[in-house]
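Shown here: the complex without one of its protein chains, the others still in place.
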Amino acid sequence: MFSDYSTSELMSIFAMQGFAGLTLFSVFVLMALGLAIIFGQMGVINMAHGEFMILGAYITYLTSNIFSQWLPGLYGSYFFVAMIFAFIAAGLLGMLVEWLIIRHLYHRPLDTLLATWGVSLILQQTYRSVFGAREVGVSMPDWMMGSYPLTDLVEVPINGIFVMCLAIGTTCVIAALMYRSRWGIQVRAVVQNRTMAGAVGINTQKVDRMTFGLGCGIAGIAGSAFTMIGSIGPTSGQLYIVDTFLVVVFGGAASLLGTVASAFTISQAQSTMEFFLSGSMAKVLTLLFVVGVLMIRPQGLFTLKVRR
Amino acid sequence: MKSSGFWGSLFSRHDTLSFVVLALILLVVLPLSLDIFRLSLMGKYMTYAFVALGLALCWGYGGVLSLGQGVFFGLGGYMLAMFLKLESSDPESTAIQTTPGIPDFMDWNQITELPWFWEPFYSFPFTLAAVLVVPTAFAYLIGVAMFKRRVSGVYFAIITQAIAAILTILIIGQQGYTGGVNGITDLRTLLGWNIRSDFARYVFYFVCVGLLLLCIVISQFVSRSKLGRILVAMRGAEDRVRFSGYDVANFKTFVFCLGAAFSAIGGAMFTLQVGFMSPSFIGIVPSIEMVIFCAVGGRLSIYGSVYGALLVSWARTAFSESFPELWLFAMGALFIAVVLAFPDGLAGLYNQYGRRHVERQLDKWLLTLKSSTRTASVKGVAHERQ
Amino acid sequence: MNASNTDFVLAVENLTVSFDGFKAVDDLNLYVDEGEIRVIIGPNGAGKTTVLDLICGRTRSTQGSIRFRNRELTKMTESDIVKSGVGRKFQTPSVYTELTVYENLEISYPKGRNVFGSLFFRRDETIVRKCEEVAEMILLKDQLYDSAGLLSHGQKQWLEIGMLLIQDPELLMLDEPVAGMSVTERHETAKLLRRISENRSVIVIEHDMQFVAEIADKVTVLHQGKILTEGPIDTVKNDPKVVEVYLGH
Partner (left out) sequence: MVTDTRTKRSGQPRRLLKRLMGVTAALAFSATVSAQDVNTTDLAVTDDTVTVGILHSITGTMAISETGSVQAEKLAIEQINAMGGVLGRKIEYIQEDGASDWPTFAEKSRKLLTQDKVAAVFGCWTSASRKAVLPVFEQYNGMLYYPTFYEGLEQSPNVIYTGQEATQQILAGIDWVVDAKDAETFYLLGSDYIWPRTSNKIARKHIDKLGLKVVGEEYYPLGHTQFNSVINKIKLRKPDVIFASVVGGSNVAFYKQLKAAGIDMTKEKPLVLTISVTEDEILGIGGENVEGAYASMKYFQSLPNENNQAFVKAFKERWGDDIVIGDVTQAAYLGPWLWKAAVEKAGSFDVDKVREASPGIELTTAPEGYVKIHKNHHLWSRTRIGEAQPDGQYKVVFETEELIEPDPFPEGYQ
């Protein structure tokens, strides 16, 4: 199949395809990071994760409208403001959900699945009532659109680079928080032994709420970033939920490094196969690959072998 | 009262009451009080009850939560739909096609010959066997692969979800062979008999009730057997069971297969009553909804799960007729409320508040019955565990 | 590993298991005689529970052999190990709280252990009698039809021992059987163990030295995955290495 193309063309294709894989990787990382915290660290199966992302997207939409109406001069930078708002809004909503529902369910992880499914239904209908059933479009600041041509064939989309930087940045901040800060130690302590953590004076309720809020907040940032590449409608969140869970589970739920590695593996597998096969088959094979690996390593790619 | 020994080993006194009440509602009360439109809706909801029943065994008893029950429901439905489609694709009625005699959607996809795996579905006995065997065998494969590797809990749930996603994409993608996203539609007759008439709807309703009651009897048998107790034991202390010499994976696989078989029966009945089958039942959303039916009814209760499926489906129709824009709010709130306030669902509520009263009445009633007839077998009652 | 046949009931040789480089059990050799009660002691993290996990197949060894009546256990499934005659009690009492004491014992009875066997399992006289017999032995005859969830901590321990007894294993492994028991209960348990060991070998992990003294034929002291010393209780108690390990921390 390559005989039709010259060597330089092939090189550029591989370069672009590699970049496509990296973009997909960044998207997966952003989707999965929040869930890795909520599901991986807290054990909560948050089926409303997609809806939290869409909240971030809607907040971005609102911010863009506000800027274009009141602050057209600053429109170029609205996106950063929007991401902060998205983080705060999704985080606050997350804390509310935690307070209302999740905190009663820590000892029944599978039930969190059902309850958060209920939350996702309610959120979907809320979005529909507030923003209408139609999709909304968010216009990007000019500097984010378009691409940077490297050679004749190879063009690097600027928003792709942006998503990538965002993914890397968020991962670093989260990693620092989890493994370097006092709060991270508290989170991990609570995860490993709730009673003991409470006994040594950690306010477990507060830690839980902050952790859940942080996870949802990251989902909000992800949603905000996705306005660049995807659609925003009341039910768009559902598109992401299976992929997101698979990335987290595949990586080994409790490990941030695992999540990143698994996002990398799945995205590369998918984008490579997409190039050689039809989109549908590529998706099927990717999912089969993930399921197959999970059968062999049920605890995911990265988990420590521990004494039971 | 000849069968009291066998019956007694399957049903406790209270189970008997529950069974009789359910049978009365389904066989007498509903057919007398509903017109055929509402009754066949009930019939449709009942097909979900098969899935919920299977989940009560799998999840409630066995602790195995599958988010992919739609796969088996769909497979069962597709098996029957393939047969019905072939029957309605005879050469005369498809004369307009490039290749008459094959299903219309194949013709649209330039397929000129019936694919080999469709051939056996000309046979009705084969189809009936396939309805049960194919989904169960698929469940067996998944079960062995997963449980032998000790995949469990959340991981199992998510993997089954992924399997549902894979199958949906495959069926949609292979539309020449499967009918794609539209599914297999326009099913008309079963062995030459019009399945769309009101009479057929009545027949299917009662067949559906019959099969559901049969599945309940099977569930009773399983749950009251030693296997049922092992499942309960496994849910609490899996390692203890394993180190008592049981191969835990086999038991999980069995109960998973049983749930799959029930779902498949439900799927086949669905195809008959609704007149088509499409990949939208295999996906994730219907699979989760079925879990929720079961949770609302009571995941630990055979009867609860059935009522859960019927009531939630009914509520959804009722809500979406009167407040179409609000039903998602109502459903969402219902799920949250059930999980937070009544984790054992309706059955849990009943056990907490109603059951004692009912049992007392039942005792009283049995006593008067006994003293008045004098001939009633004492054995039947004495057989009950204390 | 060329392990030769031995007269021992259990012969553990060169057993090693490592978790990501950490050797929880390190080149361990352990031999248990017919009818012997062997007690394994050692400080926390010495690898005691891991040894039991390895024997009953819950954890897979990195290298070494475990031979039970000269049958290699390291490659067998857990349920096959149980069927070959090894029973194991867990550290925290592990009983089926949702079932009655009778049902707990019945499930442990070695009949109807496969799927269809259990599906068509029928209760018969022998089984009922056997369960009652064991219940009497473990002092739970009066609670036979109570839910196991209602038992006290000590009673749960006994029930779990009973569940093993009804399997009639040739090697019984008990992880801290008297934890959470009152002094009288400990005595009862000691008596029970003595009776049990008349026709089988028993391995016990225990911290309570008084209890150990009461039951042990021989004591093995583990430290950091290795055997520190082995012998009768009095010798071991006075061994300076053991004192060092226990008091040194």
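Lettered A, B and C in written order, each chain numbered from 1.
What we mean here is this: a residue touches a chain if its C-beta (ideal position, glycine included) is under 8 Å from a C-beta of that chain, and two chains touch if they have at least 3 such contacts.
Nothing here was measured: the structure is a model prediction, and the numbers come from that model.
The missing chain, though absent from the view, touches A, B when the full complex is examined.
Of the options A:G34, A:G56, A:G118 or A:G160, the residue whose C-beta touches the omitted chain is A:G160.
Between the chain not shown and the residues A:N46, A:T112, A:Q125 or A:Q186, the one that touches is A:Q125.
Summarising the interface, chain A meets the missing chain with residues 5, 9, 13, 16-17, 19-20, 23-24, 27, 125, 128, 132-140, 145-147, 149, 153, 155, 157-160, 228-236, 238-240, 270-271, 274-275, 278-280, 282-283.
The missing chain lies against chain B, touching residues 37, 41, 44, 93, 96, 98, 104-105, 107-110, 169, 172-173, 175, 180-183, 185-188, 196, 270, 274-276, 278, 280-281, 317, 320-321, 324-325, 327-328.
To be clear about the criterion, only the chains that are shown with their structure count from here on.
Across the assembly, the mean Cα position most removed from that of chain C is the one of A.
Separating the centre of chain B from that of chain C, both taken as means of CA atoms, is a distance of 43 Å.
With centres set at the average Cα position, the gap from chain A to chain C is 47 Å. Once the centre of each chain is set as its mean CA position, chain A and chain B turn out to be 35 Å apart.
Touching two or more other chains at once are residues 58 of chain C.
Counting only residues that touch two or more partner chains, chain A has none.
Chain C meets chain B in the complex at residues 56, 58, 77-79, 82-83, 87-88, 90, 94-99, 103-104, 106-108, 110, 112-115, 118-121, 145, 160, 163, 167.
Within the complex, the chain A residues that touch chain B are 39, 43, 45, 47, 101, 104-105, 108-111, 113-115, 117-122, 124-125, 128-129, 238, 241-242, 245-246, 249, 278, 280-281, 283-284, 287-288, 290-291, 294-296, 298-299.
Put simply, chain B touches chain A in their complex at residues 65, 145-146, 149-151, 153-155, 157-159, 161-163, 165-166, 169-170, 172-173, 284-285, 288, 291-292, 295, 325-326, 328-329, 331-336, 338-340, 343.
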